[in-house]
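Here the complex is missing a single protein chain, while all its other protein chains stay put.
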Amino acid sequence: MLIVMNQNATPQEIQAVVATIEANGYTARPIPGGERVSIGILNNKGPIDADAFLGLPGVKEAVPITRPYKLVSRESQMEDTIIHVGDVVIGNGHLTLIAGPCAIESETQAMTIAKLVKQAGAQIFRGGAFKPRTSPYSFQGMGLEGLKRLAKVRETTGLPVVTEVMDDETFDLVEEYADIIQIGTRNMQNFSLLRRAGKARKPVMLKRGMAATIDEWLMAAEYILEGGNSAVILCERGVRTFVNHSRNTLDISAVPVVRKESHLPIIIDPSHAGGRRDQVIPLSRAGVAVGAHGLMVEVHHTPEKALSDGAQSLYPHQFETLCHQVRAIFDSFKEQ
Amino acid sequence: MLIVMNQNATPQEIQAVVATIEANGYTARPIPGGERVSIGILNNKGPIDADAFLGLPGVKEAVPITRPYKLVSRESQMEDTIIHVGDVVIGNGHLTLIAGPCAIESETQAMTIAKLVKQAGAQIFRGGAFKPRTSPYSFQGMGLEGLKRLAKVRETTGLPVVTEVMDDETFDLVEEYADIIQIGTRNMQNFSLLRRAGKARKPVMLKRGMAATIDEWLMAAEYILEGGNSAVILCERGVRTFVNHSRNTLDISAVPVVRKESHLPIIIDPSHAGGRRDQVIPLSRAGVAVGAHGLMVEVHHTPEKALSDGAQSLYPHQFETLCHQVRAIFDSFKEQ
Amino acid sequence: MLIVMNQNATPQEIQAVVATIEANGYTARPIPGGERVSIGILNNKGPIDADAFLGLPGVKEAVPITRPYKLVSRESQMEDTIIHVGDVVIGNGHLTLIAGPCAIESETQAMTIAKLVKQAGAQIFRGGAFKPRTSPYSFQGMGLEGLKRLAKVRETTGLPVVTEVMDDETFDLVEEYADIIQIGTRNMQNFSLLRRAGKARKPVMLKRGMAATIDEWLMAAEYILEGGNSAVILCERGVRTFVNHSRNTLDISAVPVVRKESHLPIIIDPSHAGGRRDQVIPLSRAGVAVGAHGLMVEVHHTPEKALSDGAQSLYPHQFETLCHQVRAIFDSFKEQ
Partner (left out) sequence: MLIVMNQNATPQEIQAVVATIEANGYTARPIPGGERVSIGILNNKGPIDADAFLGLPGVKEAVPITRPYKLVSRESQMEDTIIHVGDVVIGNGHLTLIAGPCAIESETQAMTIAKLVKQAGAQIFRGGAFKPRTSPYSFQGMGLEGLKRLAKVRETTGLPVVTEVMDDETFDLVEEYADIIQIGTRNMQNFSLLRRAGKARKPVMLKRGMAATIDEWLMAAEYILEGGNSAVILCERGVRTFVNHSRNTLDISAVPVVRKESHLPIIIDPSHAGGRRDQVIPLSRAGVAVGAHGLMVEVHHTPEKALSDGAQSLYPHQFETLCHQVRAIFDSFKEQ
């Protein structure tokens, strides 16, 4: 951390900052510049809280220099994390396609869609049993019955399944049935849930919060790794901006940045990013081309009758087109 | 809801939309315009999911007409909700000042600050026992010990206390000790927590999510009211935007909009909005002037030693100035 | 446009809205719904200003139904616009690569870079002569001398050139020397400049404003088409959001939306979107994969000595890699 002083800061004010730094057990190194003095803080272990300095007289700014995360950082682990779920591999060198309906609605629905997406090329099945909904009056998912349908899908098709967990209370249940446990956008900073996920024996897919910076997202993953679970898959699903032609704005540059900063795999959810069916295939192509390790796509055999997210769900034949296009892109680009 | 068709939508496409509307139990009313046909959906009870229509052939847009919330709406209750906490009144006609440290750090700290803010004019004491922190390595609050200190403060000073609840597991504890239960920004759409809050016998302060629209915020409150607890206080604390000179952007216009749309009281948290001490007093003045029913302000007697949020905590004498200024503004404006 | 009335709007208020609509020469069609009345406005030519209705008693909202643009709309011209610049073709079915330095700094610099990017696969050369700079103290471009260097590049390499115009005063000059006239982000709604561009005899590249919606962007293009110049290339270069790991957030979904709404070609500028060299190649791949008609990339042979935008300029060998990767992606995806 670098403490930047006002131009007209007095020697007393500078001395007080130095004293505060040293009282915290760090080393202070004043750096006289052309216009003002800055003071470097050295010998800190881990991030320093700017708050202790920002309010002191004569202080203009506190500039963080090091990243706040440790375990998720590529500086702490150079090689990419590779995650195995059954026969499926997620991580560097692989393109993993996850598909299925927003919510499990019935066994027939789940099984029909699972077979179609498997045939088209999906390697993992998705489907919500516990659904976070903006309105208390909307369909909230089938709960345990949904989890059982997911198990049936796995048994029948051999596809591993990913499904969302919403709270500590139902975590054991979800952990029992799911192959990958999803933590949703709205829970990215539900720290109790993150701590519980740190103790889970299954991989966790952590979706980015609607307005989370990459630092905050990686710090949320840090909670899970710190708890003992290092199998975390990050999922970019669009952020909230002024843009109104898509539901969210897919932050495509998150992929190269996360891949540089962290060793964890990162996938793209084009369905929640676009929010409209006709954006899903183009966004999927972009996601793979930018370097994501996979995609998670909503598919429904009769989206106009879906109980949730129908407008963004692909028809099965569209998902087939998607698979062809992204595999071709992945291959073309890998060969370079 | 209004379904807007493409200019070149065929009669068959229009008919299919009409059929889908009627299959859902609503009434469809086609409206031929100059350039295109729109189709109104009538006789719906509550909000309609656009998803069922957005994907149909020939459909350009689905425009929601009615608001999704019911119980929180001023259309369902004309008169302002007034909330009583001990002798303190929150709601129309009153200006309620809440103050205290970000986190309870010790009994001395809590008691010292409580006495100072009471003397300056605060009517409710705030202080965190369970703290949501971006980093797993930061101070996480004193937990139960913090709650006990809060109880001691109430006993000694007579001030009711507000403190944050972070999960279902500790909800009972928080409910036992707090006079007002706070649900924080990162938990605004933690639906399990909202459902639990709906069963609480204490008022709930619901902070706005970092990137929540007012519709989403009011729908989160709707969860609580729908659960049976109608004592909800909304708290605007700034939203995340491109602006980088304050921690968040205080969305001052949320106050008149919420007051128009809902009967629930709304207060302002200038400390988290600005994130820097020198913005807190001006933002407090603005919050009262725009029509908020109260303020919640972070105050610390030695902010440079605070374990969290020191940079945005006011010194006690600054809080005194704040109280004078906002009371004067409230009175001047009320008299008009 | 649809005028939505309050639930408790009186018949008199509804009648007053109808009268206002008819006084404006339109047809009013009241639509009684389950909870409230809405009133459709028919027989309008072009967009209606919501302002005339929003303030009337009893009015809750005014919902625009039709798009505000005409000439740029795909509803007015079904086939894609194809633009020819010398032998180069921009538009559907082609991938056009534009490259060069941010600013022309000298004849040697321009010529060196032009030869390198041509060899790597660029078809058009870019380089700024008049530079919009945030600071009045920064390098402002070589002006006319820069334009002359561009002409020399074209003469020597055969590459058409694109360069930015900043004001009416220098428009004639730029029009004389450039093959494509660029209107920059900060001037997207400089309406005088847009009107002048409407009279230009050269194609115009219109960059999206930093916070422009697609409607506003297309309306800016509409100014140019309405003025008589239908050769407009749109260029997405990232928008401003809370995201801080890239200079701007590349709004990748703008490509499918623009391609659906308009017949104009759209290209991507990955250099200004990312703002850092290591994001440029991934964003370029994403841009081509999402369906853009081309890319405009900053390249410099010694970026660490560039007078502007050095940090985002690629080294020539990186641009070569970029060309290989995006051509492979374009081909792989086209074949599907």
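Quick notes on this structure:
Letters are used for the chains, namely A, B and C, taken in the order the chains are written, and counting of residues starts over at 1 for each.
The working rule: contacts are C-beta pairs under 8 Å (C-beta built on N, C-alpha and C of every residue); 3 or more make two chains touch, one makes a residue touch a chain.
Computed from a predicted model, the values in this text were never measured in an experiment.
Checked against the full complex, the one of B:Val72, B:Leu97, B:Ala231 or B:Val255 touching the unshown chain is B:Val255. Counting over the whole complex, chain C has residues 20, 46-47, 49-56, 68-70, 132-138, 166-169, 186-187, 189-193, 209-211, 215-216, 219, 222-223, 226, 239-240, 276-277, 303-306, 308-313 touching the chain that is not drawn. Where chain B meets the missing chain, the touching residues are 211, 213-214, 239, 241-246, 249-257, 260, 273-274, 278-279, 282-283, 285-291, 321, 324-325, 328-329, 331-333, 335-336.
Although one chain is not displayed, its contacts with chain A can still be listed: residues 2, 4, 7-8, 29, 31-36, 38, 40, 42-45, 61, 63, 65-66, 75, 240-242, 244.
Note that only the chains that are shown with their structure count from here on.
Chain centroids computed from C-alpha atoms place A closest to the centre of all protein C-alpha atoms shown.
Spacing of chain A relative to chain C, judged by their CA centroids, is 31 angstrom.
Separating the CA-averaged centres of chain B and chain C is a span of 38 Å.
Taken residue by residue, chain A touches two or more other chains at 211, 239, whereas all remaining positions touch fewer.
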